[in-house]
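For this depiction, one protein chain was excluded, whereas all remaining protein chains were kept in their positions.
And then chain A:
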Amino acid sequence: GKSRSEKLHLKQRQIFISEFPDARAAEILARDGPNALTPPKATPEIVKFLKQMIGGFSILLWIGAAFSWISFGIQLAQGVDSAFDNLYLGVVLALVVILTGIFAYYQEAKSTNIMASFSKMIPQQALVLRDAEKKELPADQLVVGDIVEIKGGDRIPADIRLIFTQGCKVDNSSLTGESEPQSRSCDFTHENPLETRNIAFYSTTCVEGTATGIVINTGDRTIIGRIASLASGVGNEKTPIAIEIEHFVYLVAGVAISIGVLFFIISVSMRYKILDSIIFLIGIIVANVPEGLLATVTVSLSLTAKRMAKKNCLVKNLEAVETLGSTSIICSDKTGTLTQNRMTVAHLWFDNQIYSADTSEDQTTQSFDQSSPSWAALSKIVTLCNRAEFRPGQENLPIMKRVVVGDASETALLKFSEVILGDVMNIRAQNKKVAEIPFNSTNKFQLSIHETDDPHDKRFLLVMKGAPERILERCSTIMINGKEEPLDSEKAEAFQTAYMELGGMGERVLGFCHLYLPENEFPETFQFDTDSMNFPTSNLCFVGLLSMIDPPRSTVPDAVSKCRSAGIKVIMVTGDHPITAKAIAKSVGIISATSETVEDIAKRLNIPVEQVNRREATAAVVNGMELKEMSAEQLDEILREHAEIVFARTSPQQKLIIVEGCQRQGAVVAVTGDGVNDSPALKKADIGIAMGIAGSDAAKNAADMVLLDDNFASIVTGVEEGRLIFDNLKKTIAYTLTKNIAELCPFLIYIIASIPMPIGTITILFIDLGTDIIPSVALAYEKAESDIMNRRPRNKRRDRLVNEQLAVYSYLQIGIMQSVGAFVTYFTVYAEQGFLPSTLLGVRVDWESNAINDFEDSYGQQWTKYQRTYLQWTGYTAFFVSITIQQVADLIIRKTRRNSIFRQGLFRNKVIWVGIFSQIGIALILTYVLVPPSFPCPPRGFQYWFVAVPFAILIWVYDEIRKLLIRRYPGSWWDKNMYY
């Protein structure tokens, strides 16, 4: 059937080439849809919006609103004057829910948009043959049957069957994980479309050469599309922080409901009217629910997300910000993430000595000893025996950043010589090339013959490079200190040692040799023929070895050691050879200098591998082939027993197995990936990290985070930010919860002691949604308390965001102190207006009676109902103001949980001061500016701002003592109960 289908395609092709018109293309486009991957099915916007409306505390507030309206209805029917108060309260509560819902929805939409804009950054173009004319079209307009042309550097715009190729190689790594470029031709070589040579796949890249092909699949029907849709089928599950927040919401809601119900029962049994009891219940709910908190948390997370984006971590899902912070295992790719993703000359061997070269990203010079004449000879070979060239027009770029046409090793050599010698192209021009044999896999060498740049020297220079053993075979002499010496067995031995040593470091080694052709045999006019090889290719002079490696990024070793001290296990997962993988792991510290693998121990003790006690080996290098044979238990054992693990020669599918293994250990796993095949692992991981530069769209879609610079070190800064935000959210929540008690106590005491109402429901909302918002966000800017990367990752089962200590300390200690301060203010206001504390107890019924308009105070003065109510509102203001003042102290103490405020610095976090001033400013505006008459918050005496100040100071002092004792007696009873 093969030849028949081939013929059929050929026939179709001829038709298409001549007459595939735009109109026909439009028809097919309408039928098949655009050539783009359908983004993963998004939740409908309205569902997202409604979720915000009923999530978190919203249900409680809706209940509050419903109760308000019910009591409004009842009171209206009874003809009570104040019925409308309840209507308004209900409306306000509903508005609070709707507004915070809209806000949260907007925040989420904004962070989604960041991602959307990111993926649309580069619209792909394709060169298409239509209407017998070459056109540049957006790739998503391609249809089945289009003829497209591709060249080196292009991304393949669809699945195409090649009909013409010229030296075409494609990089299928994003699809198959194979990092070696694969050549492509028009030959049908395999039944499996993934194996056959005449198909190039959507989203892979053409590395070199050119090709023309017919589009056979577009959009989701491409191979990649099928994999991607498979990966996106996995549902979204809850992030650790989402679980923490849910836990916190349950806790607060539980407290609110139980106190509410308890006091409902108490008030009913104290013979309050049911309706009044319901109104108390609303007040208790409103006081208990931190209305602004969830919005604050969202803002804090998005601030952190922004900060992380600046540090090259683009977070797609706000909650992933914190997930990164609780990460306990990072499974990292090697190439591009830990390494620079380019071959670089790492070592040289000449004059019987190994020299190290600088492999950093921004090298401008090389500092090894360059005085030897041997180096001069070696550098000439390196420069001349090289086909790679810089793309023109990049003279102003740093050498390391320039784009090179050529393969990886030649690029490395070109840049290396450019750094040391300067203008390589000029040197090549002066040493005119007269003949050349390019590298091929049979010869395993590359050779070229040049004129010399010395006008008096009419000899030709033959230079050769290649696999070291092959080069050595062709040499009879070796250059030592510029002099040719016979290659005896001793020198050959030295060569072997050096070759083994460099190879053992996981480096790719090349040998270099040369020969000056005698002038008499090869005169200036001699015609070199590379086919008949009319020149010597043996008895050459061996000059030296160069070894190359894809070196680690310079920031990585530091980042890895940071991970180590942060208790995060870094596991390298790579498709590379175990030796290279191990070498890189050692150089970045994933395998530390002192630790040994089982094989190392076996070698050291000179015993077979099987006899080694596996527990002695802290490190392990696991080959993909071994991994294939392993059971889940064996993998678990490896993950458990070894602190330092490298997985080499693994396929992207095995990455998923490794991730699952790590998760079985209870770890929060971060995984990096770039290929399409990585997407299941990225999805499966607690936090999937896609590479921004090398990553495929499918990987980016599956990931929770995109690493814009592909740098491992950026993950570590992300971890730091994630841990910081977790700590800071604790502070924010502790800050917010505290004043809930000061808002709740008035209701409780009002019910039990029948005093005039100290604070109104609307006034509570002033605090929760007015004065407290900016300060709680300001805590997100707080710097870490010293040792954030020196402690173990958070245990997601034990280290809760809101733990018992936090709730108890906020509610039962600081909250109570705040309540006392606020009540003292309340009593002061009433006493100074004529009602001494003793006269207030038990007056509720008379106080609130409309029928008593000559209510007597402690001095014998008489008050009408309205005059009393106005005084009551003044009390609200004073209560509100004194909570605000004490919240300033609360804000300051929440800056740290363990350290003294003075150590943390009062002024380092400027945003806290913005918070404090905004808090006071908003309170001033609410009490003195925005006050229509009969507003439940009338402006009154400035002196009441200061009544609570001693209590604010008391709170500060108390918390300093708490922190002092925690620092002084770590692990003590105090530490266990007072540290949150």
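Everything that follows uses one rule, which is that a residue touches a chain if its C-beta (ideal position, glycine included) is under 8 Å from a C-beta of that chain, and two chains touch if they have at least 3 such contacts; residues count from 1.
We take it that contacts and distances are computed from a predicted model.
Colleague: Pick from "Septin", "Cardiotrophin-like cytokine factor 1", "Dynein light chain Tctex-type 1" or "Sodium/potassium-transporting ATPase subunit beta" the UniProt protein name of the chain that isn't shown here.
Modeller: Of "Septin", "Cardiotrophin-like cytokine factor 1", "Dynein light chain Tctex-type 1" or "Sodium/potassium-transporting ATPase subunit beta", the absent chain's UniProt record names it "Sodium/potassium-transporting ATPase subunit beta".
Colleague: Given that one chain is not shown, which residue among A:157, A:240, A:292 or A:336 touches it?
Modeller: Selected residue, touching the omitted chain: A:240.
Colleague: Write down which of A:686, A:727, A:743 or A:772 is the residue touching the left-out chain.
Modeller: Candidates A:686, A:727, A:743 or A:772; residue touching the omitted chain: A:686.
Colleague: Among A:816, A:914 or A:949, which residue is in touch with the absent chain?
Modeller: Counting the whole complex, the residue in contact with the absent chain is A:816.
Colleague: Out of A:79, A:393, A:455 or A:486, which is the one that touches the chain we can't see?
Modeller: Only one listed residue reaches the unshown chain, and that is A:79.
Colleague: Could you pull out which residues of chain A are in touch with the chain that's been left out?
Modeller: That gives, for chain A, the contact residues 78-80, 236-240, 243, 317, 320, 323, 663, 669, 683-688, 704, 796, 804, 812-813, 816-817, 820, 823-824, 827-828, 831-834, 836-837, 850-851, 853-854, 857-867, 870-871, 874, 933-934, 940-941, 954, 973, 977.
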